[in-house]
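Note that one protein chain of the assembly has been removed; the remaining protein chains are unaltered in position.
Each chain gets a letter, A and B, in the order it is written, and its residues are counted from 1.
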Amino acid sequence: MTALLEVSGLVKSYSGVHAVKGVSFAVQAGQILALIGPNGAGKSTCFNMLNGQIEPDAGSIRIAGEEIVGLPPRAVWRRGVGRTFQITATFSSMTVRENVQVALLSYHSRLWSMLGYAGASHRDEADRLLDLVGMTQQADRPCGELAYGDLKRLELAVALANQPKLLLMDEPTAGMAPKERVELMRLTAGIARAKDIGVLFTEHDMDVVFEHADEVMVLNRGELIARGTPQEVRRDPHVQAIYLGEGLLYDAKHREEAVS
Amino acid sequence: MIVATQTATKGANVELLLVQALSGLASAASLFLVASGLSIIFGVTRIVNFAHGAFYMLGAYMAYTLTSRFAGPLGFWGGLVVASLIVAALGALMEMVLLRRIYQAPELFQLLATFGVTLMVQDLVVLIWGPDDLMGPRAPGFTGAFELFGRRIPSYDALLIVLGPLVLGLLWLLFHRTRWGVLVRAATQDRDMVACLGVNQKWLFTSVFALGVFLAALGGALQIPRTTVTHAMDLSIIVEVFVVVVIGGLGSVTGAFFAAVLVSELNALGILVLPKISLIAVFLVMAVVLVVRPFGLLGKPERAPRAAAGLSFRPWKPMTQIERIGVALIVAMAALLPLFAGDYTLSVGSEILVFVLFASSLHFMMTVGGLASFGHAAYFGLGAYGAAFAVKFLGAPMGVALLIGPLFGMLGAIVSGWFCVRLTGVYFAMLTLAFAQIIWSVTFQWVEVTGGDNGLLGIWPARWASSPQGFFWLTLGIAVVGVALLRMLVFSPFGFGLRAARDSTLRADAIGINRKSVQWAAFVVSGTFAGLAGALFAFLKGSVFPDSLAIPISVDGLVMVLLGGIETVSGAVVGAIVYKALAIWLMSQTDLSKLILGAIIVLLVVASPKGIVGFIEHIRHRRPRTPTGADVPDSLGINMKAAE
Partner (left out) sequence: MKLEVAGLNSFYGRAHILFDVALEVGKGEVVALLGRNGAGKSTTFRSVVGLVSGRSGQVKFEGEDISRLPSYEIVRRGLGYVPEDRRIFTDLTVEENFEVGRQKPREGVAAWSQDRIYTLFPNLGEMRKRLGGEMSGGEQQMLSIGRTLMGNPSLVLLDEPSEGLAPKIVEQMADAILAMKREGLSIVISEQNLHFAKLICDRAYIIEKGRMRFSGTIAELEAHPEVRDAYLAV
């Protein structure tokens, strides 16, 4: 069976410095996979290559068997890849619903239409997506006024507008309160399982990683050094030495208390 | 360099080219001084100082006065330096009194404010030194010439050739070997952070501004032994300086040096090699450089792009029923005007309406598309010439000419827009300016077709519209339909996509929107409507001149949009009416119209950066806000980024 996302031999260097050297992995439909590693390990570069923002020097990226290297982000999106950003990117002069409507207009290839009132188009579909992420109450608010956690949820709704097969999420829970974190990740996981979407996310919060990921990959100096279940990766002495440290800074037990 | 052309015999030989190249190098010195000053100021303050040309001119006038008064080598060289110091002090004064108040405003406003100052200086210079060209003394010790390949080269040129690299070296030492220089380079990157490290950035800014203005004034002062001092030298240098800093890369002094040499050599040699296109050669080179290297030869990508023009934080809504009725009433009242107004009032009214349409077209591109054009007159002028050609060469009736005009605007926008949308921000603005200058130069030089400076005469409207009343109704009808169409576009799916691309290129690209394509389309739409306005303008005046696509028209458009308010859907309508009426009235009342207009622009920028309509909406929508706690969106305003 072909994997949903198949990456092989990905290489990228900037002015002679190798940022990513030969990364290969696969993501299956419905799987939630975390990518972790020290700063400067190449996580962002990897991510940006996956959605076409950066073109790799070598290697192949296949979405459901189709090669996407060389395509711009908008074309990758058309092949069913949704994305959220580490620093939220939304259309701040428009309302929450309008943000989703733009994505829907684009998905339905209606963006070049110069007639009609766009605020009336795909309204129900937009509201359904907003309902899915729990943003119905805020639909008419200017997006520039939203709190940080709500912006993250809006981003998720926008990313789901093209009915993606694969979701790329860059530090999805950074800066959220514990309950919000759990809610957002459970929401994401629920949607992913229900719609058979593959999810790949980066994260510095090990509590989020260890609780929500099916599998964890560790990137160091541009190379994948480990892949396994959260338990396996957590116990890996090599990963502890280069990244996790002495474990003073995370503790999954606290989270369980917070949730219960 | 003009002299050199006259001695040119059949086919320029190598010696002549070499001598001409040396003359070009000498011209490069002054250009580099002025451009490096502009670049340094932009680097630290992020202000594109339009008044830089005015300071260059003031340097020349001041040096003229001082050197004529104090003779001898000390009088001359001392005069140049003292003149530059006086002008630098004036520049510092402008920074402290005016610019300090508007550092937080969008960069367009700062440009507008410095443009206002430029207007004022133009009138003041004529008031103080008179309208005639002045001839300064020659440099003591450098009055002679030396021979090279049997041709005479002024020794003053040789001095300038040495001076350019010398100043470049001194500036490099200043920026890399002194604490002040390190602080300036740090502030260029992050001025707030510098303040957080205990540096008084106010004085840092003022000193940088003074240095930049000093360089401009010195560049002007050094010109007096070579050319006459005139009150038009500010605008002629500023466009060239813009080109130099954009080719070199904004903020890069070394880049400015190489670009100054390149531009001066193109000017000097272009006149020998390609006399036909000498005026546009420089702009062609700039267009090519910017397409290949969008941030100039040695420039760097703008790190933190400022909020795009037109970014509103209150989402736009279509008009309510009541607002529609209100607008309909106002239009109806305007339509009744010909029943009781005189011919003069009606022709003024028609002119205002033409500019309402023109300003609205620019407004669409600037606020909805986030594309601030500095050369929008190009499409206005193309429309005017298109209509004139239709009448002159095809004998077309007015109706057809009014279609061919916008077609010209559209074609012009298709070509230049394709290049321009590759760039963003200040670089975009500069490239639009370059294209406008190219089109202006072609119109000016292609005398066989365009009539050159004499223009094309006898472009009269059809009989039914030939009366002031008839023409007013025609203009009103077209302007109302045009503005309404543009407004509909704002709320169409296309308008949504355009606003999305403006708000966040990153997000737009991630949901399948091609920023360049939608912005190109907006550019073309805008150019087409500007062309329509231009075609109407040709029939209103009965003639077209190259002035209709020159810089002042572009600036007028910008002022109208900013005056109306860039956060609004159609503020330009109000801005155009107020500004045009004011300008026409001032012209009829005083000889110092530029001085007054400049002062008004400066005051407006300081008092109301939201524009007239923006200000009214601000009042209308003022509501007691429920305290939301600390959840600040990161886009509430400038410099909000670090506010959590």
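Quick notes on this structure:
The working rule: contacts are C-beta pairs under 8 Å (C-beta built on N, C-alpha and C of every residue); 3 or more make two chains touch, one makes a residue touch a chain.
On a predicted model such as this, the values are computed, not experimentally measured, just so you know.
Residue in contact with the omitted chain (choice from B:R138, B:R151, B:R185 or B:R422): B:R185.
For the chain left out of this panel, the touching residue among B:G198, B:G395 or B:G458 is B:G198. Touching the chain that is not shown, out of A:V7, A:C46, A:M176 or A:V199: A:M176 (per the contact rule at the top). Annotation for chain A: contacts to the undisplayed chain at residues 37-40, 147-148, 174-178, 181, 204-207, 241-251, 254-255, 257-258.
Within the entire complex, the positions of chain B that touch the omitted partner chain are 179, 182-183, 185-186, 188-190, 192-201, 625, 627-632, 636-637, 640, 642-644.
Rule of thumb we're sticking to: only the chains that are shown with their structure count from here on.
Centre to centre, using the average C-alpha position, chain A and chain B are separated by 43 Å. For chain A in complex with chain B, the touching residues are 51, 53, 72-74, 77-78, 83, 85, 89-95, 98, 101-103, 105-107, 110-119, 121, 142, 144-148, 151, 158-159, 161-162. Those residues of chain B lying in contact with chain A across their complex are 311-316, 318, 488-489, 491-497, 499-500, 502-504, 506-514, 518, 521, 628, 631, 633, 635-636.
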